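Every protein chain except one is present and positioned as in the full complex.
For reference, chains read A and B in written order, and residue numbers begin at 1 within each chain.
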Amino acid sequence: MEQLIQQVASGLANGAIYACVALALVMIFVSTSHINFAQGEMAMFSTYISWQMIQWGVGYWPAFFLAVGVSFVGGVLIERIVLRPLHTAPVLSIVVVFIGLLAICNSVAGTAWSYLIKEYPTPFPKDKFGLSGLIGAHQLGVVVVTLIVLTMLFVFFRYTPLGLAMRAAAQNPVSARLAGVRVDWMLALGWGLAAAVGAVAGMMVAHIVYLDPNMMGGILLYAFAGALLGGISSPGGAVLGGFMVGVLENLVAYLGNAIEKGFGVYIIGNGEKLTVALIIVITVLTLKPSGLFGRVVVKRV
Amino acid sequence: MAAFLEVSGLKAYYGQTQALYGVGFALEQGGITTLLGANGAGKTTTLRAICNMVRTEGTVSFNGQSIRGRPTESIVRLGVAHVPEGRGTFTTLTVEENLRIAAYTRGSMGGAEVKRDLAMVFEYFPRLKERMQQQAGTLSGGEQQMLAVSRALMLRPRLMLLDEPSFGLAPLVVQEIFRILRRINGESKVSMLLVEQNAALALDLADHAYVLETGRVVMAGPSAVVKNDENVRKSYLGY
Partner (left out) sequence: MTTANPADTASAVPAVSSAAPRAGTDRLWVWIVVAVAAVLPLLRAVVPDVVSDYRLFLVTTMMIAAIAVLGLNLLTGFNGQISLGHGAFYAVGAYTAAILMDKLNAPYWTLLPVVFIVCFVVGFLFGLPALRLEGHYLALATFALALAVPQMLKYKWLEDLTGGVQGIVLSKPEAPFGLPLSEDQWLYYYTLAVMVLLFWAAWNMLRGRSGRAMMAIRDHQMAADTMGINTAQYKTVTFGISAAYTGIAGALSASAIAFVAPDSFGFFLSISLLIGLVVGGVASLTGSVIGGIFTVLVQNSAQALSNFVKNDIGLPYDLSPYSVYGILLLVLMYVMPTGIAGGVVMAWRRLRR
């Protein structure tokens, strides 16, 4: 039983990471109807930036916040410079550009910092806190940080003028313009926030999976699964979906281990994690594309 | 003296298709003017063209300033409020949020100024006050129209463009709204340009009228004159 609780707890910690990335994906999807395939690589790149600063002697938290700030600016610039001209381009062109961004982030990171795996520090000292036996210090820290970020974003969108303007611009850009909102800048800000949230996720997970240019691939896939499951047009749903997928991932592995131990038959384990995510993605897309909490889009002829 | 809103030689395009072929008219400050015409005549396009929501050529000037080709949101900030076809309500936001977003351009949103404006809006449309926290998409058609007009009012506009405010509404509701529009025009000194398919109603409300046909102005004059014109009576008023 205790082991099961441990699995659920660590599933929640993983889920927190997926929730962050899923939220970043949803923020961009809701405002632009694009899927940011490069989200994972951007987060990875931000993490490398923070790592580099730490190497240069900057403290963990200053590096953390600096990286978040740089990512925010980077996201805004990417939207303004790379994506703006493509507003009316065919879907394939846009998808290709995202893949191009993905490739560039990955290859530049690989060149600048090599493909060797690096250690990434944790700011949550092992002995200080952590519900001993149930969940580790870093994992608990990840969940706490994620919840703080999510709460801040919620408050921002719900109760501030800028947040309201961004929500309006995402929901109905034409009407937003008619209300005097500079919709183009709202999109850019949305991108900046998404990049920043992604950076947080990357920096939180780097300690667990070790830092290397390919670390976000699987995580991105799980974030997609979570976002789709919760509803890719619903920020709250995406966050919930992220947590669900995190716990599910661990439960499936746990079940697989139990079966192997009990019956000596290996059905599923750690090596199938991406396949499980793929199955979730395809299942949700075919059975209920709007996810559990998303909205159905009706196409007008 | 330059007219308040002056349009001349206005051409508009949806992609490659041309919709307006050189529309021209002028509004004086303070009045209500109506644009009449059949479906597809270009009335909605004209309003959209003024706000640069479609590709345009020609001249559009507001209060002496040329606004053709300027980004929509900056035209709005100059004092032009557009109540679009279909109301354009933010359906997933609450009524309060719909109103407050229009005050966004003025910086602070909880300020006393905004509260005063909300009070003004409720004076014209008391029904909205009860529905403040309701999701805008759940309002009735008439209430959504009221909300759309209120949003425009919250912008403190000098000129209000209204696109078919009577569309899909019951006659009594339309009457109520048109009465309130006249009040707004008189009390808050907001000039109005009204596009309507319901010619009778529009001619009753407006001081001046222009008639559009396939992207061109074919008739202009005070509404009393236009109302009695034989062609207009046959084509748009039914008698």
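By definition in this document, a contact is a pair of C-beta atoms (placed from the backbone, for glycine too) under 8 Å apart; a residue touches a chain by one contact, two chains touch by 3 or more.
Computed from a predicted structure; not experimentally measured.
Participant: Can you list the shown chains that the hidden chain touches?
Facilitator: It touches the following shown chains in the full complex: A.
Participant: Check the options A:V73, A:A103 or A:V155 and report the residue that touches the missing chain.
Facilitator: Touching the chain that is not displayed is residue A:A103.
Participant: Using the touch definition from the top, which of A:I5, A:V73 or A:V95 touches the missing chain?
Facilitator: Only one of A:I5, A:V73 or A:V95 touches the chain omitted from view, namely A:V95.
Participant: Decide which residue listed in A:H34, A:R80 or A:K118 touches the omitted chain of the complex.
Facilitator: With A:H34, A:R80 or A:K118 as choices, the missing chain is touched by A:H34.
Participant: Touching residues of chain A against the unshown chain: what are they?
Facilitator: Touch set of chain A with respect to the missing chain: 33-35, 37, 82, 85-86, 89-97, 99-108, 110-111, 171, 217-218, 221, 224-225, 228, 266, 271-275, 277-278, 281-282, 285-286, 289, 295-301.
Assume only the chains that are shown with their structure count from here on.
Participant: Return the distance between the CA-based centres of chain A and chain B, expressed in whole Å.
Facilitator: 43
Participant: Within the complex, which stretch of chain B touches chain A?
Facilitator: 51, 53, 71-73, 76-77, 81-82, 84, 88-93, 97, 100-102, 104-105, 108-109, 151, 155
Participant: Given the complex with chain B, which residues does chain A contribute to the contact?
Facilitator: Touching chain B: residues 161, 164-165, 167-168, 171-172, 174-183 of chain A.
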